[in-house]
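So that we are looking at the same thing, I have put the structure below in structure tokens.
Missing here: one protein chain of the complex. Every other protein chain is in place.
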Amino acid sequence: MIRLQAEAISVAYNGRQALAAVGATVEDGEVVGLVGPNGAGKTTLLKTCAGLLEPERGAVLFEDKPLAEWRPAALARRLAYLPQGASYAWPLRVRRLIALGRLPHLPPWRRPSPNDEAAIDRAMRLADVAHLAGRTADALSGGERARVMLARALAVEPRLLLADEPVSGLDPRHQLQVMEVLKGLAEGGASVVVTLHDLSLAARFCDRLVLLRDGKMMAEGAPAEVLSTVNLETVFGVRAVSGRQDGSLYLLPWQVVNGPEGTAPADKM
Amino acid sequence: MTGGDAVASGPAPSWLLPLGLFSALVPLCGLSLLAGQVSLDPGQVLAGLAGTGDEAYGLIVWHLRVPRTLLAVLVGTSLGLAGAVLQGLLRNPLAEPGLIGISTTAALGAVLVFYGGFAAVFILALPLGGMAGAAVSVVLLMGLSGRGASTFTLILAGVAVNSLAGALTALALNLSDNPYAATEIIFWMLGSLADRGFDHVWIATVFMLPGWLLMLGTGRAMDALTLGEETAASLGFNLASLPWRSVLGTALAVGAAVSVSGAIGFIGLMVPHLLRPLVGHQPGRLLLASAIGGALLLVVTDIAVRLLPTEVELKIGVMTALLGAPFFFFLLWKMRRTQQ
Partner (left out) sequence: MSTAVAAFLLAVLLWPSVSAAKPERIVSINLCADQMLLALAERHAIASLSRLVADREISAAAVEEIEGIPLNGGRAEEVLALAPDLVVAGRHAARATIFVLKKLGYRVMELDIARSIAEIRESIRILGTAIGEGQRAEKLIKAIDARLRRLAPAASGARLGAVYYQPNGLAAGGDSLVDDVISRAGLINLAAGLGVRGQGRLPLEMLIMARPHILIVDAGRPQAPALAFQVLDHPALTALTEKAITVAIPQRLWICGLPATIEATERLAKLRQSAARRNQ
């Protein structure tokens, strides 16, 4: 079942065309990765799919209904958005921060039910932050904070999770753990859209990739196809060393090449 | 209430603090009935309440001390709650109705209505004037300081608004035909609960209650805002309406409060700060606690003002300033330290 469908959306942002006629589909049980160089429009696309930005042209449909027709509260129960940065205004206790994810499920003036508490517990276990429950947000490392915010998004128990660079800033162990969590979510029937810079993680954990550059969709499909040598050179301006392990592709960007941006190659002596 | 491991994760249930504060408030209100220029012992106060015994006791208790105590509770609640809302909305720990000029503009509005003779025609015009004044400055401040602007900008904006509103109030009073008007600025700028009656109580309540409801209703949205505007929006909150609900709620409650008691400062600054650690810094939980905490603090201050052996009763705003200004200095010092 198609969970999310973005049809030819164009978004203007800060005076420039951030996205031009980009389309994508996300099905149940999929992890879709958004990849591309900085400024490609990955975050813009993610936000538009979350309903946080209005496209000038095109539409986003969630469960076959345009976003505009969804009541915000109903949408919030099924769609979770995890922004970059893990910032917070007040240093709440970790468990209370994560509990904010249950807000869409709580009628006004109602306290969290045992059901809600169980959802929070599950989210904390998945994100491996259960041992941090009593700490305040100020007392966390950057990586711990990122996982706490992920737990918050997981606490929503969404059908669709839109995560903006959830693993940047995490150590290798936790990077793998988070990606496993996202994969697990998809295996449980939900859908995940995630923006990534790490091409190996993208290749390994995503079912499909969408490659963007300068607001345009350059490629879409299986990781091996999208992350072809040609695409790597033309879009990213790099040459990579690749291989396979356990059936998954891995990629190690190795060399800068002359890309259309006119970047000079690193001269080999 | 909370799940199995909530005990391990620490904070007490949300209703504990408000309940604790409330249970301290009740006996203090009783104490407030015992304080006054005529010394009455508890027996006489009770007789006055019951309507037995000397008529004079009944008059003093019912017409003077009960309305005064009620007004202290109402005004204190409004100021404490408004302080918590403003600090949550502007994401600034120094926001409070007095410091940033809302109380002063509310006073200006009330002064224009009162000395213009409109309050004599329609008694609710007085709190309406206060509310209009308060609303003007909240909107102005939100525009000036934007969302999450620096403390410096906010305080400067407050200084500007306070100066202008204060000057205009003095002008309005001097232009009044009544010879007493010029000296009455002290009441408006410092505030007083003395010699207020049930009239003041009910005209304030009419507007304060909806103000409180509006403000308390912003709690969840403010909690969500902890995670930033985008996440809050993705959690289903209408962020466009939040500022307006807060503005309206603050204007209603603070405007009504100032119109009957003058501008009493620092309650909205101190109470949320003192209680914030006790609610785990969560802005939504802070609201109810600050409301009751504000009532508590103002009742205590009002009792102190009556017990002080001064010739003329001290204006309550002087007392709150004596407590609040050093507190404010302490806050500034703490902020400087964390910056370094």
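First chain written, first letter: the chains are A and B, and each begins at residue 1.
Here, a residue touches a chain if its C-beta (ideal position, glycine included) is under 8 Å from a C-beta of that chain, and two chains touch if they have at least 3 such contacts.
Bear in mind that the values here come from a model prediction, so they are computed numbers and not experimental data.
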Shown chains touched by the chain that is not drawn here: B
Sole contact to the chain not displayed, among B:Phe114, B:Trp212 or B:Phe237: B:Phe114
Chain not shown: contacting residue from B:Gly197, B:Pro210 or B:Gly228: B:Gly197
Absent-chain interface as seen on subunit B, which is shown: 36-38, 55-56, 59-60, 63-64, 114-115, 117, 119-120, 176-181, 184, 187, 195, 197-199, 311-313
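By our rule, only the chains that are shown with their structure count from here on.
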Residues on subunit B engaged by subunit A in the complex (per definition of touch): 1-6, 8-11, 14, 91, 148, 217, 220, 223-228, 230-231, 233-238, 280-283
Residues of subunit A defined as touching subunit B within the complex: 47, 50-52, 72-77, 79-83, 85, 87-97, 100-101, 103-104, 106, 108, 111-112, 114, 117-118, 120-121, 133-134, 136, 149, 152, 156
